[in-house]
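Yeah, one chain of the complex is gone here, protein chain that is, but the others are all in their spots.
Moving on to chain A:
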């Protein structure tokens, strides 16, 4: 026994336990560390036994949270001890104390390797565990082959092999190339035939990691996984030790079903039948039992089965069973099941067609939003957020708002962000949106980020209909006695811009507006004061005819802040005061803000970003990402597209002309201003900028002119313009930039096309206005494509045209493409393809649309290529060679030498062939450097044709395509 022999350690632990407080504990620990340090210094005195004892103490101290900066060397050195007890301690403590980058670990690499390849099983296990837990890249490179050998050697005992499997998993994560071994997928499939459940459990984890990277290479494992599942769930064929409360290893069942979720579909009908049978058994046969552990374990399996059924999304019947089960779960008392019910229902949303059924449970879910348990509330909120659409947005957002006032602090930020996003995405009308955000700020101002109120400003600015309403609303809020500072900012901004629209209403005269806003000034922070000053300047400008009393009041405020210590405030005060003496010029400079350029909501983007950072995304998540569509609010631009920017430019140009500067200087001023502004905002104005604050207020700090009054007039104007509204400036220079830049595609079009030749769904084209996705299904010579045209903007895309230019061998029919794509909407356009005869020509999509004044017209190759009409087939040598030889020459037998191709290892080539739906037939050709593949080609005129291809050594690619009696052929022998 390790510890009982170590009295000193027991004494130390008792001492620690008896410490009355943290301070005593620290003293005791310090004393012990001093003691150990002295012992280690005196190296001769420390025998392996002593080292072992001290190393445990160090681990103990480290666990308590104290930094230990020595003793690592001693722990590592124990690894080379000859005796098991010391060696074991060395291994365990090393893997607890060090990380993979620690230098000392390198010292041990040889010993570890010797232990792994040695004959002592217990040593092997220790070494494999260490590498499995903390092995880094260096280990991966030097140890992977040895570990692989251990795993697949059947004479090796299970206790070693199960550790080898997980060790390999670690090495694979450190360096994926280590698994790039010829035939590894077959070995993996064989491993799944394993009888020992320990080895099987570990191998399944390894498989999951491999699949998450590339499931294509492991199709042969799919039926094996189904067999494992059958063995456990149906036949209950496991040793007693591996049943847990009568359930055959629930963990392995769960893992196996997890692995199956990485395959997009189950093609083989027999496998599919077996799998669905097992799943059906799990769905129907799981009852609620009294024993907690048994109940949990069986529900663990059930929830995984639910996830798998949802992923496969194949059987209508089973899907509705799943929804029914989840509906039951979210209403049970047992909190764990309720939590998981909500969680899985959220996942279910990502699957098609169940939204309406889930909506039936809305009331129940809203109840969970008020559950005493925060974990459950979180899940309920997520689910409500996910299920929200135009039909129920009002109800859900109002629920969230209502709950906000009583919600705990930990959740308020999330709640307000979600409410804001939903309100924006699904608002039935804009005034409702404004109402929601104002309520949000009122109830949870602290949790409303700047992004949210910036967005309101954008909407109100861009929608004239909304301006009076918004001004009226904020006017109501400012009457409240204590309002949140965010509300002060927003209402000051809106009232500054639009309060003149209310002028005739009671309590809305410029004087009254000024009075009520100015009341707030003493309560706000320095970041808000500049906004208030701008508001005053606007009020001043709007008061026509001028009201001397109001003018004096406002000028007094400017005068007071003209000596403010905050540079930003001072600058504004000084500039506004100087400007207010300019009479008519004031009108132009302080004219209403022009419309904001179209941009994606920073909120939605933020939410999307935070969703996208999970490392290993499961298949279901990936699919959801593809399906996501949103119908966010539309900022309608009523002015003609080119009318808007001119307002901004006008104000820039006019200013100098009224000042007493000659025309030359004025023009210089303009160029300067433009130049300076480009520096301020180097991004093209309509790309979403990361920081909205930067857009609204940012340039103030960068562009601010500390002594604006002594600058020449044009510069004053530019500085002021920058200070007042940067967004307007960005807009003012917009035409210059946009005309010089044609809309650039995002990503390489050619690369996207090539990727789509190998897979069936993905993005075909993307630029900053539109994304064209494609999803295809191929059945023999028929192809069903769907083009997804997604408008990424908050303005409609117009004059959309899509024309297919098919090559002669394809018959293609595109359904009607709407001329306009509404903002943030996605349209689906089905496209039917029939392959008339095999050909390598490619169809082209001639696509065009208009956004604002730009016509964008990309010509895109469509991935309806030859290999899509192929169906892999396995051929025996008896079939292959006679048919091959029976063909003599073109057009049925073709030879092509492809030169200048990057040499490609055989494995990679085989993978490529497989992804082109050519079945590589290993062993068909006796020469291992030759590769033979076969497939069937489908076309309308020729029906199914067998196609044979072979490829030769020296990396010369020869494709022989023959067409004889509906047979394609490849030549197996060639001198070169």
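Definition applied: a residue touches a chain if its C-beta (ideal position, glycine included) is under 8 Å from a C-beta of that chain, and two chains touch if they have at least 3 such contacts; residues count from 1.
Throughout what follows, contacts and distances are computed from a predicted model.
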* Structure fact -> Looking only at "Eukaryotic translation initiation factor 3 subunit B", "Calcineurin B homologous protein 3", "AP complex subunit sigma" or "Protein HGH1 homolog", the name UniProt gives the absent chain is "AP complex subunit sigma"
* Touch with the omitted chain, as defined above, among A:218, A:339, A:514 or A:869 -> A:339
* **Hidden partner chain, touching residue among A:51, A:72 or A:162** => A:162
* Structure fact -> Out of A:219, A:251 or A:469, the sole contact with the unshown chain comes from A:251
* To do: Since one chain isn't shown, list which residues of chain A touch it in the complete complex.
  => 1-3, 5, 10, 13, 17, 56, 59-60, 62-65, 67, 84-85, 88-89, 92, 96, 99-100, 122, 125, 129, 132-134, 159, 162-163, 166-167, 169-170, 173, 197-198, 201-202, 205, 209, 239, 241-242, 244, 249-252, 254-255, 258, 293, 296-297, 299-300, 303-304, 335-336, 338-340, 372-373, 375-376, 378, 614, 616, 618
